[in-house]
Each structure stands twice: as structure tokens, then as C-alpha cells.
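Structure below; questions to follow.
Of the protein chains in this complex, all but one are displayed in their positions.
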Amino acid sequence: MIVVLKSNVPEEKKEQLTEWLKEMGLGVHVSNGSYHTVLGLIGDTSRLDMDLIASLDIVESVKRVSETFKCCSRMFHPEDTEIRIGDAKIGNGSFVLIAGPCSVETEEQIVETARAVKASGAHLLRGGAFKPRTSPYDFQGLHEKGIELLKTARKETGLPIVTEIMSRADLPLFEDIDVLQVGARNMQNFDLLKELGHFGKPVLLKRGLANTLKELLMSAEYILANGNGNVILCERGIRTFSDYLRNTLDLSAVPMLHELTHLPVVVDPSHATGISRMVPPMALAAAACGADGIMVEVHNDPLHAKCDGAQSLRPEEFDALAKKIRAVREAIK
Amino acid sequence: MIVVLKSNVPEEKKEQLTEWLKEMGLGVHVSNGSYHTVLGLIGDTSRLDMDLIASLDIVESVKRVSETFKCCSRMFHPEDTEIRIGDAKIGNGSFVLIAGPCSVETEEQIVETARAVKASGAHLLRGGAFKPRTSPYDFQGLHEKGIELLKTARKETGLPIVTEIMSRADLPLFEDIDVLQVGARNMQNFDLLKELGHFGKPVLLKRGLANTLKELLMSAEYILANGNGNVILCERGIRTFSDYLRNTLDLSAVPMLHELTHLPVVVDPSHATGISRMVPPMALAAAACGADGIMVEVHNDPLHAKCDGAQSLRPEEFDALAKKIRAVREAIK
Amino acid sequence: MIVVLKSNVPEEKKEQLTEWLKEMGLGVHVSNGSYHTVLGLIGDTSRLDMDLIASLDIVESVKRVSETFKCCSRMFHPEDTEIRIGDAKIGNGSFVLIAGPCSVETEEQIVETARAVKASGAHLLRGGAFKPRTSPYDFQGLHEKGIELLKTARKETGLPIVTEIMSRADLPLFEDIDVLQVGARNMQNFDLLKELGHFGKPVLLKRGLANTLKELLMSAEYILANGNGNVILCERGIRTFSDYLRNTLDLSAVPMLHELTHLPVVVDPSHATGISRMVPPMALAAAACGADGIMVEVHNDPLHAKCDGAQSLRPEEFDALAKKIRAVREAIK
Partner (left out) sequence: MIVVLKSNVPEEKKEQLTEWLKEMGLGVHVSNGSYHTVLGLIGDTSRLDMDLIASLDIVESVKRVSETFKCCSRMFHPEDTEIRIGDAKIGNGSFVLIAGPCSVETEEQIVETARAVKASGAHLLRGGAFKPRTSPYDFQGLHEKGIELLKTARKETGLPIVTEIMSRADLPLFEDIDVLQVGARNMQNFDLLKELGHFGKPVLLKRGLANTLKELLMSAEYILANGNGNVILCERGIRTFSDYLRNTLDLSAVPMLHELTHLPVVVDPSHATGISRMVPPMALAAAACGADGIMVEVHNDPLHAKCDGAQSLRPEEFDALAKKIRAVREAIK
């Protein structure tokens, strides 16, 4: 950690601060510049309250040097993580297509959609049984029944399933689920994240609406530090001033996350845009900038969907998109 | 709900849409403008998927007219809600000062701070026992032990206590707590909100970092619709591009929420700014624009606080602030 | 325009408003819903102050129906605009590569870079002679000398030139420039925009850091309405809470602008990211989602660039990128 002092700080105050830091067990390396004095702190600064030091009246600014997300960091684990789910592989060069309806509604709906997306090349089936909804009056999912229907669809098609977990109290229902999704609104539900660390199954962790990449990695760190290294990160749009789409898809997060971490990164263009005709161009863009996978909503009858019909592709639209995604992957090799 | 169609839509397509809407049990009132046709939908549109209709290729835009947060809305409940907690009253003209440390650390710390803030006029004591932290490696609170220490401080001073709940699994520990706080990161933890509706105790609900006022009210609606009308809303800063403070305190939310809802609104300038010397001016500003209360962090020894020392006032600073807040309240009468 | 009244508005107040609107020359179509009354205004509402009406105490909300950017709107001009600059074409299926240094520094630098980018397939040469800089102490460009050097490079390579105009007072120097660029900070310098309408030469208009797509189109409208239809829109990153890159590239603006307007849309991944190694993935993403061109910074010696060296590609990096862009264009056909 580097502490920059303001100019004209009395020697006595400098010494007080230096002494206090030494009491905390740190080495302090003083460097006097033309305007400012800089303190370089040596040792384990991870428990030091950076904001507290920054608020002292003799301090200009503070900068942490060592990253605090050690399990996720590429600095300590240079090789890409590859996650295997059934026959599917994600990361380290392997690309996945995850597709399916926003929420599971009926057996016919989920099985029919699963068959269609499998035929188009999808590797995993998505579908919500527990739905976080802004309004208490909106459809909240089929819960246990939805989980059962997903398993039926898996049995019929062989596709592993991805579905959202909203509360650790529901974990017993997820024993036989392949990938547990943590939604954007729960990205910092730390209690849930810790439990998923112990639970051990692969987790697809969505970035929160207003979370930085560092915060996303810190949330992943809660899972990894509790023993579960199978985490897939997901960019799904952030909240900005821009008002023409539901969210702003932050695609540059993809190459940036690849620098910062060894975990795979997928993109969800359906929630990012909220409009089905915007999904194909943004899915292609995600593939072009190096995403390890795409998760899209596909529904066999969007006009009668119980939620998010507006952003769901029809099976034939997904089929055309899947072909183009493969072509783009080829083009950027 | 109002549906505006694009210009030059073929009659046939208009009729298809109108028929479909009628099938959903709605009355449809057609109005032909110079460029556009407007459909006014009459009846219960609360289950209609607005985004889906907006995505149809013949639709220009959709506008919902009736609010969907009926329990919170001032439209249906014009009178201010007043919440009583022990001797303290919040809302409907009553102003509260809530003060105390970020987290409970020791008996000495919490009792000493409680005595100090009471002497300065605080009505409630705050203090965290469960701390949501971005990093898994940071101090997470004393949990059960912290709850016990808060009760000790209440016994010593008579101040009711406010403390944060992070998971419904911890609810049994909160049976004897006066106000349960829901933190910004859990504002859309709908599972927790529903349980707090059933639990019945007063809830202090913080606005999420990137949530609109409508979303805040929808989250309050989860609590009210499940039977608990004792909800205090809290503005605590939002996330914006602005980089000189931790968050941007959105004070105009105070008069705006007073228009939209009958629930009381308090402001937390400590988390909004993150720097103790910014707390007094922003607390005074909050009082001046009509907040029903202020919640500030006060610590008897900020330099050795386990968290958020940077934003904690010393007791004597809080005392001076409390006096000025009373003067500002007087000035705006 | 649609005006939604609050519930329980007295008849008398409704009539007052209706009378006032009729006085403004509008037809008023009243529709009574279960909770609200809706007024549909018929006629030319373009001069009506929407905010004023929205602020009346009996009004719930107001919605404008007809777009106000008539020259830019695809609604009134369904066909794509194609802009010709020398041999280059932009829009209506034609894709351009615009490349060159951030600022013109020396004859050797600009000519060498121009030759390199031409060899790699660039259609236009970019280079700044007038540089808007946040700090008054930073390098501000070579001004007239820079314009001359750009012309030299054009003569040597045949590439048309794009360069930024900051003030209408400088227009005489731009008589022989092929495309005048308006930077993000000047997107709402309306005085300059009007002059560019009269000037008549093709304009590359960058989206402001915090401007909506509607505002971008309104700024284009200033140019078109003053007689100049040769406007190229440019997405170059917006300002959000996200802090790991200089800006957030908003690629979904590309397909959305293609819906809203007939004007071509190019993307500048260099300013959006600010880091040269992020430029290739984001350029490929832009091509994949349908941009009509890419504008990238290329410098023959980035380490010694006078500005923006950090985001400049070396010529060999640009060459590799150009090949991949062509492959991606092929893949999405």
C-alpha cells in the first residue's frame, strides 16, 4: 500500500502516523518528493482500513498495490480454468451455447424448447423455476414443480440444466441441478455465496447492475475461498443513464476480465437488451470479442410467455444465430 | 395502459392485436391520431407483460397508467404514516436521530457510544452485528454476540436498537430487535423481504446502489403486501460516474418520495459520503429538504474502528451536529 | 401527445386545461379510463412545452408520440443513406476503415502512418490538428501546420482525411478537408453544428459522453435541418460508474441507431477503451453487430506519441486487425 501525504505536513504528524503503522506490524518506507512525502507500506496490509487512512487530514491519497482477490486472480493462477458440465466444457478455448426460456411454464413448453435448442447446437438448457421479480404481484416461477420439469427436459434431451437459486433455504431442491445461477440482484448476497462455496456445484455468477469488475471478482472470491472453484462469470448489462434499452451491455468487460482472472466469462444479451431483435447482433459481438459462451432466452411461443416474452428468440431465430456465432468464432481464430 | 401503434400499420394487424387484448379480458378504446393510432386498455392490466407488447413490430411504445405499488402509494393512502418505536416517532412531522457505530465491537465501545449519542439527543441506537462486506477477507461482524451487546446497550440507555439482517435464516436472533435494517445490497433480496412482511417488526429499507425510486417502492411493497406496514425508507447514496466520494447522495429523492408514498424517509449521509467531514454538511442538507430523520455513524474511537472508521463522527462532533440539525428543522418550519 | 390526468381531478380543472390546449390550436380527444382520464392531442404539438404540462398538479404524465427529429428519422426516410468521400462509401452496406494517429506531429509521422494504414486497407486517414484537452497545460495540436501536414499525407497516399473542428472560427482552414469531425465534448455545441449545416462538407458526429441516442439524433438534426445531409454518427463510449476503462463502449447503440435513423454509424474503440490491447476485440465486436465502419488510432511509434499513445495500435497490429474485421464481416453476411 502506498500512502501519499499532503504537502507541508509537520514532521511530528508524519512521525505519529509512521509509528501507528509500525504498531500494526508494517514496514514503512519513506520517500520525500518535491511536493509530497510518500509512504510505502511493506507487509500484510490486507486488514488495513484503506478508507480510514485516506480520511486522515494529513493524507492526500492511498493506493492499494496487491490485489485482494487472490483465488480468482490471474496473477496467482495464470492458466485458464476449464469447467466441465456433463459433456460440455467452458473456458480455456471451449465455447458454450446456453439456451432456453426465461421461466419454466409447462412440460410441453420446456421439453419442446429443449429439443429445439439442442438441435441447433446448444450445450446447456436454461430455465427459471425461482424468478426474482421487481413487483410482488408478478409471476414468481413454479418453484419445486419447475425444478422437476427441468429434470424431465434433461432426461428427454441429455442437456445439463442451469437454473437460478435465490435463497440458501432452497438449496435442498438443487442437489441434482448441474449449474446454479446467481442473479444480478443477488451478486452481493454474501450469505448465499458462502453456501454455494460449500455446496460445490458449478455456479454461474451474474454481474450486478451497478457492480464493478473488482466487486464481481470479490463475489466470486466468496465462492472460491469457501472451496468451490467452478465459477462462470456472466456479463448481462449494467445500469447507466442510457434509456433506450433496459440495460447497457458492457462488452469490454469480456477482454478485461480475461486479463484479471482465469475464470470463464459468458454473456447474456437477452437480459442486457430486453428486446429480441437486439439479441442476435449483441450475441455476435460477444462472440467476436472473445466470450467463452453465450446465454440466450429461447421460447417456443414468445407471445404467450409468462415473463420476458419480449426478449425471447423463437427456435428458428436461435438456429440462425447459432450458425452465425460459429462462423464468427471461426473468423476470429 | 396506453399502447401507441406505429404509423402505417395495416388494419388487419391492428385488429389482430385488438382481438388478442380482448381475449385477455381487457376493454380496448381505439383513438386515431394524425400520425398514430392509440389504444387505451381498460380493466386489470397488472398481469399484462408491458415489455412484450412494446416489442411487437407494429407498436411504437407502451405506457402504464395505474401505479403498481398500491400499498405504498400516496394515491391510495393520502395520510402520512407515523411509525412508533418505543418512545420515538418517525414520520408525519416527527423527526428521528439514529446514531451509533458501523459495527458492534465490544461492550465498552457500544455502551459508551450509546450513552454519548443519547446525551446528544439521539432517539435510536444503530450498530451492525452482521456486516455485508465486499471482500470475504474483511471483518464480518460479531453475529449473535453483537446482538447481545446491542441489547446490553439498550438496557443501559433505554434507546431502541436498529441492526441489519442479511438472511432469513438469522431471523430467530432478531425476535427482540426494535428495527430490522435491510442493506442496500439486499434491497431486491425478495425472499428476505417477504419474510420481513410476515415477521411484522419495523423495517428500515435502504435504497440499492442503482435502484430507481419505483424499484425501492416495489421492494417496500413486498413487505407491506405481506402484512407489515411499518417500513421506513432510507436514501444512502447511489452509484454514478462521479468519483470523488464513495457514492452520490441523491437528496432530491426525499421530496420526491414524499410525493409518491406515505412512508417516512430517512437519510444516511455516512455511507453516502464515506468521509466523516462530509457528514455534517450533508446531514444538515437532508434536514433542510424535509427528511424524517438522519442515520449517522458515531464511534467513540474512530481510529481503531474495525470498519468504516473513515466515516464515523466522534461523539463531540455528533453533539455539535445534532444541535445544528435542530436549528435547521426550526428554520424550515 | 398524450396527457394522462391524475385520478379524482375535478371536472372544472379538466375543462380549464382542455380549453387552454384548444387555444393553442390543438384538437383534444378525451378518453375516460377506470382510474384516469387521458387526453389525446391532435395537431402540431412540436412547440408545446411537454415539461410544463407534466408539472401541472392535475397531470400524472405526458408522452410525446411523434418523433421530433424528422430529417434523421427512418420513419420519414426508410432508405439507408450512403455517403461518398472520394472513392470511399459509408453506409447502405458499405463499410469503412478510418485509421491514423491521435494527433498530427510531424510530416514523417503522418505520411509514414498514412502509407501503412493504406497498405492494410484503410479507406480514410484520421489525425488531429486541433485537440480538445481537459487540461490547459496539455499539448493542443499543431493547428494550421497540422492541417497542412494532413494534406501532404493525402497527396502522398490518396487517402481522404478526417480531422476535428473545435470552433466555427476555424472553419476557413477546413475548406479543403474531406470529413469534419465533431468531438464528444462539442456534440451539443449548437452554434458549431448550425455552421456545419451551412458548410456542407461531410461531418462525423461523435456521441457525447453522457448523451442519449435521441440527443445525438437531435444534434445531427441541427446539421441536416440546415441543409447538410452528409452526417456519419459515431459511438465512442459513454461515461458510467464502471471504472476499469476510460469509458464504456455502448455497442447496442449500433443496431438501435440503425432502427431509428437512416444515417451510417461507425464505432471508435480507441477512445472508448483507452488501452491499445482492448482495441482489437472491441473493433471486431463492433463489426459483428453491424457497424458501418471502424475508426481506430494507429501510430508508427506509440511510445513517443504526443497524446494517446496508450491507445494507439502499431501498424502491424492494425494490419492483423483489418484482416480479422474483413473475416467477421464475411461471417455475419
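We just call them A, B and C in the order they show up, numbering each chain from 1.
The criterion applied here is as follows: contacts are C-beta pairs under 8 Å (C-beta built on N, C-alpha and C of every residue); 3 or more make two chains touch, one makes a residue touch a chain.
Note that this is a predicted model, so its numbers are computed, not measured.
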Selected from A:9, A:38, A:54 or A:173 as touching the chain missing from the view: A:38
For subunit B, the residues touching the chain missing from this view: 210, 212-214, 238, 240-245, 248-256, 272-273, 277-278, 281-282, 284-290, 324, 327-328, 330-332
Absent chain, residues of subunit C that touch it: 20, 46-47, 49, 51-55, 68-69, 132-139, 166-169, 185-186, 188-192, 194, 208-210, 215, 218, 221-222, 225-226, 239, 246, 274-277, 302-303, 305, 307-311
Residue numbers in subunit A that touch the chain omitted from display: 2, 4, 6-7, 29, 31, 33-36, 38, 40, 42-43, 60-61, 63, 65-66, 75, 210, 239-241, 243
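Everything below uses one rule, namely that only the chains that are shown with their structure count from here on.
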Chain at maximum distance from subunit C, centres defined as averaged CA atoms: B
Rounded Å distance between subunit A and subunit B, as computed from the means of their C-alpha atoms: 26
Overlap residues in subunit C, where contacts from two or more other chains coincide: 210, 240-241, 243
